[in-house]
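Can you keep this structure in mind? I'll have questions shortly.
The complex appears here minus one protein chain, its other protein chains still in place.
Read from first to last, the chains carry the letters A, B and C; within each, the first residue is number 1.
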């Protein structure tokens, strides 16, 4: 039986099934393997908000998508090329995103009458020809495994647990992937349970062999190594990157790390990771609520720790008053908000970028603080380090915005050597002589960091307005105005300490697209594709949302039109218009889903072809 | 002894002394009497943040200022014409605001060495000639009272308590005020304590006689009746006006009134007042914190009450998450924020306008709600009624912004007849047939208000995103986007239901000043004075901050320059620039004090004389 | 003075008043995991509703966030799935505004003991007539398995990979310390007892707190087996019955006595102990209630189930109404025009 093997640029595969089907697991294996194979990639796990939704239901579908390529990849893929569907519902839910002509690997067992009706199919799509636009491979996985593993006399209850591995084997064949990484992983994971190991190993092989031996499968697809810079790589999610970023920053600054946090989706992974880093001396308090979370961090900051609190929207709402205290006491504090779809409880498992204005203004009184946003899973690491640098250098709370998409998505990350990382410094008060808690560094306006235990620097801080310098409580009007302006000025001066914004494409002209946070991936993809197709446009990504890079105003004035895609109703757009008094075109999506690069591409094309400004 | 009596247009008197000296009391009496005398007036109590600061200290000075006139009055006065100073510190603190040539009535007792040193005087200003620019009347009040009351053999401890009343008597003489109102008040207040009554009555008379019989006092000043529209008047503070406004609105809407609140300066007076209105059936819960305050109100709203929560900045910060829930559940709710100087605890007893952006954006996710601001003590009444009207008609939480200045200041208020007040209607679901909780009114987009107890309309609401119409929980992306837009649209449509913004002065041209909230008083005063002096400028006051009146954009474009004075660093300025993409000149004061009309006047004059735009 | 709300609520109930459990089952599928204890708690609650003999539109379930928070969707009455930890203040406002309603709060060990802890103790203190069902699975489940304030010390969870360091609250003791009037405990495997306790909670005037052990199959499976499984439960739990001696064990041959102030287990008719030595339960004795509550984490003692305390104290909302009525009776209905006019005013 001859099979053609075809070299392709990139592909997107999606494993979909019931919460219980182990799709997250095989998805992770496939991405690891693709990484080993030298592809650039981007993954996204997509699971129901229910913990274990009833089997076979539409809302119970759990999926894992991998977009891998021999070129740089910035999103987890718009359209699916290969869909592994373990049951009818997972087919139903994902079909709309399957590329015409795409491949479907369907497990017939999941298409029995009960499953079909739960999925709302009146007839079986595997049989009624409704899938004629696709290349469908339907098989009864359990039967195939049994058949293949007969010899091994493996207990049939075990076989039921290896269906996902069998499917993975088929996927590996389809893309000619080496299986050793997964084989090792199986051996490691199930160490001690030999029967489980054999079952899985054979199931994996059986999946491969099934595809190899099945005339239906005529083609293998090869996605060659990408030209990623040389080095050691790993896959990393945004939440992992934040967690290890914090540990790294603490080491760099030579400070103890304290986390005060309260669990909340989709930020909890950061708490999980840090609670496991006891070896690194991380002290964490799972607080009674978000207020206690941030307040305990403020207390730790007062005591000289690199203090952090992590949360998502509803938690950020609860932290507002304490954030104001951190602004007033001018203590270094890292506040991480992994945004989700609001308002209120909203759609807890879906990403959104709708906390920007709250991060900016969600405190009573004039309480400015710096805001940074991470662009991708790996960028969460660098952004975290930068946030810590600024918090310590300016003695200020800093908000880092991530979101449920980059928090849980993963991409290959070139593992940096510790030595190569930027230095981060903590500035403690040195001299008791002439000490005053609000004496400021001239350049940064940073106040003193004199922690309990420093002899002769005993002092009191708090939420009441205080006299500049001495830090004594003051209710004097002129002093208050000076302090309000100083707190603002301190944040503004950060603009002098951060890189200028960089324009890609035309340095001036008609249209500049500005992305922030996770919109980066889709925006860059669209930008590069349009450039390739000869369109004239420019692109700028903003990591710093407060203050803006000092050259941003100049840049904006070099373009006729500014376009800002956001997963909200126009929050950055609003900030830019207010600050630079220049109209900005917003592209908004508020569906609890990231942009597809194609969506942006179409929007941009229409803008580029109709020249009038759209606001 | 002949005395000249001179008619003057207006005057500002300030009673200042120790917290214990009863200055608030005589101040209130003087304003009542001025009201009776037909003046327009505006008062402001100014007390220390300490409950009873140590006697004689600078920070312990408590004062009450009355600005009264035969013309309309919008502020409590820039400069003091008559200062009653019961001790050295109260002279020291207030001298800077005393008009050159102004009158000082000083109680010598308060200028003994101890008092002088506490006030930081090295020599006695009453003797060292440093007050030569003023008309100083120094006397030992206790001695004068004793002398005058000898005949009455009044216990001397009582005499000590009547010093303030004696001073009031002098002030009454100075302005030829009838004393009967105060005499009646004394009789009423001390009913039963005859000795106290006699002591006070005689002290009052003695004060009058002292001035009358003292050759030093050559002049009496007469401020004639103002041309206030006819009717029954009372003095009212902003906080009182909010409280009775709520009771009135509830009656008008024929709803039970529920208040869920937690005490906080300067909003607590509203809670105090409402907790006394049991006769009106007001149910109130002094909650364990601000979160419980607003949540209990949300529960009451779900049950069909006109539900209210009152607070100030720090409390508003804590209510953010629950405000988001109110937005999501689309329940009518009144949130009253009596702003004070922030951030954090800041300057709790001082006013500021720095919660506007938090009111606008201080919630995670896209959570728009209407915002109104009161312009003056009396306007708090109308603004409250209007807020209730909108909350019920659109089923939405509404934020009302007041501040510590108008909350505690008072002015005469023409008592409306209940019948003359605007109608307010609650819209309850009528028909169980075809009922769905998120079925909307076409015009207002108002959802259903079906309260527990309505048969056949059982349903569930909550913080999760829900399907429009049915109100079923939905995590569907398209529905979410529709709902986000609908919630925004509902707020936006209010612009069609509120009065257009009104420009005074030139209908178009060079410069338009826009005021909001308590800035109104100083702004209008400055505006009118400049117009009188022939300057060409225009004035507009904004009650509605979200949404803006629908004609605002058109108006802005009719003027070359927009000037916005605010007690913050430019929050309305920011909103206007973002929304209308037009540069706005900000005039900012962040000193925990209201603008003086003269400050604005100067600023405007300089703007009007230098034509270039200042941003 | 009657408002439009009073008038609307005065409309007579037109429908049938004889309900069956299924009248309270909305046709949505229950989204709790198969085998979740919550499912076993739902049914006695649904079965209780018809017994109450009140129109279903008069019943409201308020919940916070957590797996337990989904409860209102599965009970066909009015419902409010609110925000994390805030079910109680919402229910409090609702009940004060609307004493005519039967208000139930469904919450979890995290929702009620962690973020909602302050509202919980204040509810116990105020004694507003709401009935609290706290689903205690000793873990945060909806967020996929972190330890909670009722998790055991050393418990390994996603956020305590090396074992939790906190000691747990004893929810019934906390309730008693906060001044709760009605305090009870049950579990998901004994629906009859549960239904009985919920009935008693309903009848109790004032805040009723019912802690319900709830097995989370996914994140804390078997946490309560010792107290709920057929083999072990007789020996490891004791059912509190008012006026009855504290006996337990297979064949009820074991009893609880006090030695000093400390409860001890005795074997009847051994070591000279007789039934007369055994503590007799008294729901009205708050000291005894605390002694029993304190038995909770002592592994050598059986875990008390049933009603620890039920004492009478006027519910808060009744006091509110009384104060208003009294004021109106003595001073008369508020006159709005007079309120506007204030005490001192003048004519211009």
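A few notes on this one:
Here is the rule we go by: contacts are C-beta pairs under 8 Å (C-beta built on N, C-alpha and C of every residue); 3 or more make two chains touch, one makes a residue touch a chain.
Please read these numbers as outputs of a predicted model, since none were measured by experiment.
The chain we do not see here touches A, B, C in the full complex. Here the missing chain is touched by one residue of A:143, A:234 or A:611, and it is A:234. Within the whole complex, the absent chain has one touching residue among A:59, A:134, A:190 or A:454, and that is A:454.
Here one chain is not drawn; of C:29, C:167 or C:269, the residue touching it is C:167.
Of the listed positions B:90, B:164, B:268 or B:339, the one in contact with the omitted chain in the full complex is B:268.
Residue A:260 is the one among A:260, A:332, A:521 or A:570 that touches the chain missing from this view. Seen from chain A, the chain kept out of the figure touches residues 32, 35-36, 38, 181, 185, 225, 228-236, 244, 247-248, 250-251, 253-256, 258, 260, 277-283, 285, 287-289, 291-293, 295-300, 302-305, 307, 321-322, 325, 329, 414-418, 426, 428, 451-464, 473. Those residues of chain C that touch the chain absent from the view are 115-118, 121-122, 125-127, 149, 162-163, 165-170, 173-179, 260-262, 285-288, 290-291, 294, 313, 316, 319-320, 323, 327. With the whole complex as reference, residues 50-54, 57, 59, 262-265, 268, 271-272, 275-276, 278, 286, 288-290, 314, 344-345 of chain B touch the missing chain.
In this section, only the chains that are shown with their structure count from here on.
On a Cα centroid basis, the chain most remote from chain C in this structure is B. Look at where the CA atoms of chain A average out and do the same for chain C: the two points lie 40 Å apart. Centre-to-centre separation between chain A and chain B, using Cα means, comes to 47 Å. Chain geometry summary: the mean Cα position of chain B and that of chain C are 44 Å apart. Residues of chain C in contact with two or more other chains: 65, 83. Residue positions 59, 314, 344-345 of chain A each touch two or more of the other chains.
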